[in-house]
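Note that this complex is displayed minus one protein chain, with the remaining chains in position.
A, B and C label the chains in the order they appear, each numbered from 1.
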Amino acid sequence: MSAMRTLVRGGTVVSATGRRRADVLIEGERIVALLAGDDRGTTERAVGGDGEVDRVIDATGRYVLPGGVDVHTHLELPVSGTVSADDYTTGTRAALLGGTTTIVDYAGQDRGGGLLEGVERWRARAAGRTCGDHAFHLMVTDVRPDVLEEMADVVAAGVTSFKLFTAYPDTNYSDDGRILAAMQRCAELGATVMMHAENGIAIDVLRAQAIARGDTEPIHHLLTRPVSFEAEAVHRAVVLAEVAGCELVIVHISSADALAEAVAGRDRGLPVFAETCPQYLWLAIEDVPDGIDGARLVCSPPLRWRRDGHQDVLWDGIATGRVDVVGTDHCPFTWEDKLRGRGDFTRIPNGVGVIEHRLDLLHQGVVDGRLSLERFVEVACTAPARLAGLHPRKGEIAVGADADLVVYDPAATHRLSALTHHMAVDHSAFEGLEVTGRTETVLLRGRVVVEDGEHVGAPGDGREVPRGPNTLPMAEPGGG
Amino acid sequence: MSAMRTLVRGGTVVSATGRRRADVLIEGERIVALLAGDDRGTTERAVGGDGEVDRVIDATGRYVLPGGVDVHTHLELPVSGTVSADDYTTGTRAALLGGTTTIVDYAGQDRGGGLLEGVERWRARAAGRTCGDHAFHLMVTDVRPDVLEEMADVVAAGVTSFKLFTAYPDTNYSDDGRILAAMQRCAELGATVMMHAENGIAIDVLRAQAIARGDTEPIHHLLTRPVSFEAEAVHRAVVLAEVAGCELVIVHISSADALAEAVAGRDRGLPVFAETCPQYLWLAIEDVPDGIDGARLVCSPPLRWRRDGHQDVLWDGIATGRVDVVGTDHCPFTWEDKLRGRGDFTRIPNGVGVIEHRLDLLHQGVVDGRLSLERFVEVACTAPARLAGLHPRKGEIAVGADADLVVYDPAATHRLSALTHHMAVDHSAFEGLEVTGRTETVLLRGRVVVEDGEHVGAPGDGREVPRGPNTLPMAEPGGG
Amino acid sequence: MSAMRTLVRGGTVVSATGRRRADVLIEGERIVALLAGDDRGTTERAVGGDGEVDRVIDATGRYVLPGGVDVHTHLELPVSGTVSADDYTTGTRAALLGGTTTIVDYAGQDRGGGLLEGVERWRARAAGRTCGDHAFHLMVTDVRPDVLEEMADVVAAGVTSFKLFTAYPDTNYSDDGRILAAMQRCAELGATVMMHAENGIAIDVLRAQAIARGDTEPIHHLLTRPVSFEAEAVHRAVVLAEVAGCELVIVHISSADALAEAVAGRDRGLPVFAETCPQYLWLAIEDVPDGIDGARLVCSPPLRWRRDGHQDVLWDGIATGRVDVVGTDHCPFTWEDKLRGRGDFTRIPNGVGVIEHRLDLLHQGVVDGRLSLERFVEVACTAPARLAGLHPRKGEIAVGADADLVVYDPAATHRLSALTHHMAVDHSAFEGLEVTGRTETVLLRGRVVVEDGEHVGAPGDGREVPRGPNTLPMAEPGGG
Partner (left out) sequence: MSAMRTLVRGGTVVSATGRRRADVLIEGERIVALLAGDDRGTTERAVGGDGEVDRVIDATGRYVLPGGVDVHTHLELPVSGTVSADDYTTGTRAALLGGTTTIVDYAGQDRGGGLLEGVERWRARAAGRTCGDHAFHLMVTDVRPDVLEEMADVVAAGVTSFKLFTAYPDTNYSDDGRILAAMQRCAELGATVMMHAENGIAIDVLRAQAIARGDTEPIHHLLTRPVSFEAEAVHRAVVLAEVAGCELVIVHISSADALAEAVAGRDRGLPVFAETCPQYLWLAIEDVPDGIDGARLVCSPPLRWRRDGHQDVLWDGIATGRVDVVGTDHCPFTWEDKLRGRGDFTRIPNGVGVIEHRLDLLHQGVVDGRLSLERFVEVACTAPARLAGLHPRKGEIAVGADADLVVYDPAATHRLSALTHHMAVDHSAFEGLEVTGRTETVLLRGRVVVEDGEHVGAPGDGREVPRGPNTLPMAEPGGG
């Protein structure tokens, strides 16, 4: 039996470099042809007559976008006695409904444990349960000589990036020596270092002091993680990466200062990449309510003061190429879980739910004139796929690529709310925010999984995508 | 009669974001389909049977690149009693042979004259004589109130960028007030300012002093145009552009310092773009021979000291996105013309011949591991087309775009030399340099104009392409 | 007849490096001994018995400061049909009453005229009319080859600094070539360049546009001289001075951005010095009243926005050594003169009256904890004297130096007001500001000229002080 054939017709196909009227022909899981949409003859000839296409999707008046790639998620993440609210099914379903067809989730090493066993544990959890495609990074929390050795096996297993933490001394932290050694190993392996950059050792002093003097509310979580401690850790990571010679991604950049440090590294010619997240673009300390309600907006790095201009600088950074990718750091917890932090902000599980809203929150930036439509596609789809080594299969509408497509209505408006979102969390960081632009139809490897804003797929539609090396890098591998 | 149909088959199509096996189907002047090359059925079905394609070009083992776009040329440029060596025919033919299918040449206003009359004079010179496509910028050398008014007509006529000079007090210079006024007008019109940034007023003092003390050799041309005077002018231009609110392109950046100033503007969120040229990447003061022979390498801004690292910084800048485009500032003069400067370097006509070698000199950077293949395509083809408002017709292999294609052999080696090049100049700035990579076949709007490295087209093949606004900008037009 | 002998007894002598209990013995015009104040025997033995001292001034509970040195004044300055309000008598009397015993006034060259004739004209005006000592800089407004030659004569005549303007195209402006040539000449002569740094050519475009659109109020004077145009001019001046190899003083720095550019030069090891003025420390755009009343605060560079933090940065700059000296740019005009600008801000004569308040306004910074007492003395007395080549005679309480002393009451409070000040101007930029600290007694070359806050000297007390080279410079003259 021949593969199913679908034609997405009449839309404006958007890429990182331009927008064009084009029809997209899909056979099985792949895009097999891009056809000049204004030339009916070509499309029809390529299609070979109506009977031969199984399905035609009319995208007239719509954007046809590459399926979004979210390179920063934490689904079913075990955190001190609980687990993040979205599991692999609810999380990837919400992602699909927001136009994200592939996520890269963070598997984790146990302290004392090995790396591959961590990857395998996460793989087992996700297998058969995701609604969209998925891949993994690996969080390394215990850098030992044997672990450095084992990193080669992890890369061979299709996990090509390792996350290190200058934060969280009790759980994930590595000291600068361990970070340097792991970075050197990544350089050898052509793997990428993902860095959570905050000076956790110093932050813990401020946290303990706050608690000791009775500053125990959620807002004190934010006030004890100063901008300068994020920027400092970025600076340090860049210095270590330069000595090691490795590629470095600073994840979830929340502040102008931290971005400036990453950019300074890039300006010296180093392969330093920057990720931010929609919460840092849209939310600020000014938005945090008094009292325990503030727990809703507790994440790390924390939100920053709007009055200090961080949001504007991050938006500008996206527009000008200083920010490379926008992930979500999606890691929501139920309100019940958040309430654990009543009377002690250090017990609030960290994280907000964003996976469903990433494209809409970025597209709103296009509507607001903060970035171009092409740049939106680049930071939400193409660059993340390249960074994560998922390209050329993911991230772009191109012949040979996986047929992950989003038919996006740029004019539809809707309001973000816990009442209507599909993430498994009973509150929203963006409650009430109205945005223009909406995911209408989604194809995952050629199959329609979202239709008119409804999920029509099923758990298990998703598959793990093996990752190659980062192809964003500036220099040709093997070059001088 | 139906349009001619051509299939470029079996090659690796390279874009700014990736490389893929794909076949390209052309009908008439446009690309009508991109077809999964590994899926014979699709291509054949789209083609509709052998008989229906007029020509098949086998690109197996080759890159298929978008036709190169050179946004900085000076053909037949009148300069103090002579004219630059390449005319519109020889220059565009050499460009084609080097893989560049579109040039943007600089038309010029006469002092005392109007703008449109300058455009028309240049148009008349080029009409029917180019072998590849062409478009125009306009050099504004006399900013008057009526000239500011007339700028709107120039934009309406498809010339959407205006070049201003902080250099050349005797001919092209505008003072900061005139520059500001012209920039404000560009901001109103959505036009782009191209800036030759050197402090010409101060340079002229150094030049006069050098001549007065008997330092009259070509090398003194280079030594009297210090790096800091280029960087200063960039800094000043960025400040003026910020006040005016216009888009600014710093052309032919020759030094690390000048690039740093442009980047600093971008880092503040301003729409500042940077162009460099192959001569600044490959050549240096160290390469300038003693005596009159040095005249061969006299251009402005001048070459810089290799020992100061300028070349490395510029290459890094291309790789990391700080340099947006690579043009040529192609403006060679015959040896006879260069000899006018014997005994007085100020009389040497400025410029070198590069139009033919741009792609090869950049591809060599790919071979050397200085930048990725994708970035090469971006700075040589896609970004220039976007910057010059020629996209989506030019700069990318995409359905609906002009079928300007280069079949490029990445493994062929050849040696650059005045003996073999096709530019109408009897010496070469790159004499003897061996490069890997060679333009084999070139299609211009669907017609083969270069075949196995030989020009098979004719003067008049080229047409003027009307320009729209710069679409590289970071923010969506009309946005907040 | 033996010289008059005076003993200033019991005070705290303050220098740039410390404060000490010490008695000061004066013989004639010079300080001849500093005596350990806590050792009565020494003082008495040095004095040689009561009968031998003509006068004892009790400074118990007071600071004994070096007489202030104001290196930036414009007395009797002719400006488009009028003249600045303070003449050499009223201006220097007000200065004395505020603790400033020496001023350096700006003589000026006429366009078309020579340099020495300008110096002589100013000298003639001041001769026999000043109440305190004075010296001159020279404003060069017409850089011609013969003028470059004549600069040597000016230096020989004891005027060792030349002011150049990037502002005021109609009157004082020099283009970058003239500036470079004058700087080169200063480098040869060991003279110092004083730079009024604002991009006047570009500013004039904004001014004309403002008038054209009806923005004619005083506030528009401030709004058409953007911070970036000051910083740009500083940047440019530093670049030119680096090429010329001369010492450069950026005068009356008004903004954080301009200071940053000067500091960047110093950080590269260049002899760049920074002056600011009390008005930029204390006043801001927020203080400018609506309508014509704003004319009171019109000066150039203009006041800046307090909300942008300029004042804080300038205070910090003084404290940390990035600002070297604080002058006044004293140049007030009567209210009648200011009213010329009704309906056209470009006709408002520029300048405010500050000469009397400089020490008090800086001492208030000490009271507010913004700078140390020693640093106050350094920027108000010692460093200006060194910068102007008046040291070791002026600027420090030391044996052999001129006995210019201020007995200063650090605890007295008073309110600045046009009702009480002694400057010949009928309004005050600081009206109503209360400050702590007051000049009580002033000695000029050994003679008491202010006693309990009253002037007891007479016009003609002052003499011109010949100037030597700047001795602030970092490197030893004649060194490598």
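Just so it is clear, contacts are C-beta pairs under 8 Å (C-beta built on N, C-alpha and C of every residue); 3 or more make two chains touch, one makes a residue touch a chain.
Quick caveat: nothing in here was measured; it's all calculated off a predicted structure.
K.L.:
Quick check: which displayed chains does the absent chain contact?
P.N.:
If we consider the entire complex, the absent chain touches A, C.
K.L.:
Which is it among C:21, C:144 or C:422 that touches the chain not included here?
P.N.:
C:21
K.L.:
Kindly state which of the options A:80, A:228 or A:413 is in contact with the chain not pictured.
P.N.:
A:228
K.L.:
Consider the whole complex, including the chain that is not shown, and state which of A:126, A:155 or A:240 touches that chain.
P.N.:
Considering the complete complex, A:240 is the one touching the chain left out.
K.L.:
Spell out the interface residues on chain C facing the chain that's missing from view.
P.N.:
Counting only chain C, the missing chain is touched by 15-22, 25, 27, 30-39, 42, 45-48, 260, 263, 266-267, 269, 312-313, 316, 319-322, 366-375, 378, 382, 386, 391-392, 395-396, 398-401, 471, 473-480.
K.L.:
Tell me where the left-out chain touches chain A, residue by residue.
P.N.:
Touch with the absent chain occurs at residues 175-177, 179-181, 199, 201-202, 204-206, 226, 228-229, 231-232, 235-236, 239-240, 242-243.
Just so it is clear, only the chains that are shown with their structure count from here on.
K.L.:
When you draw the chains as points and link the ones that touch, which shape shows up: line, ring, star, complete, or other?
P.N.:
line
K.L.:
In angstrom, rounded to a whole number, how far apart do the mean CA points of chain A and chain C lie?
P.N.:
Comparing mean C-alpha positions, chain C is 58 Å from chain A.
K.L.:
If you average the CA atoms of chain A and of chain B, how far apart do the two points sit, in angstrom?
P.N.:
Whole-Å distance between the two chain centres: 37.
K.L.:
Send over the residues of chain A in touch with two or more other chains.
P.N.:
Chain A, residues with two or more chain partners: not present.
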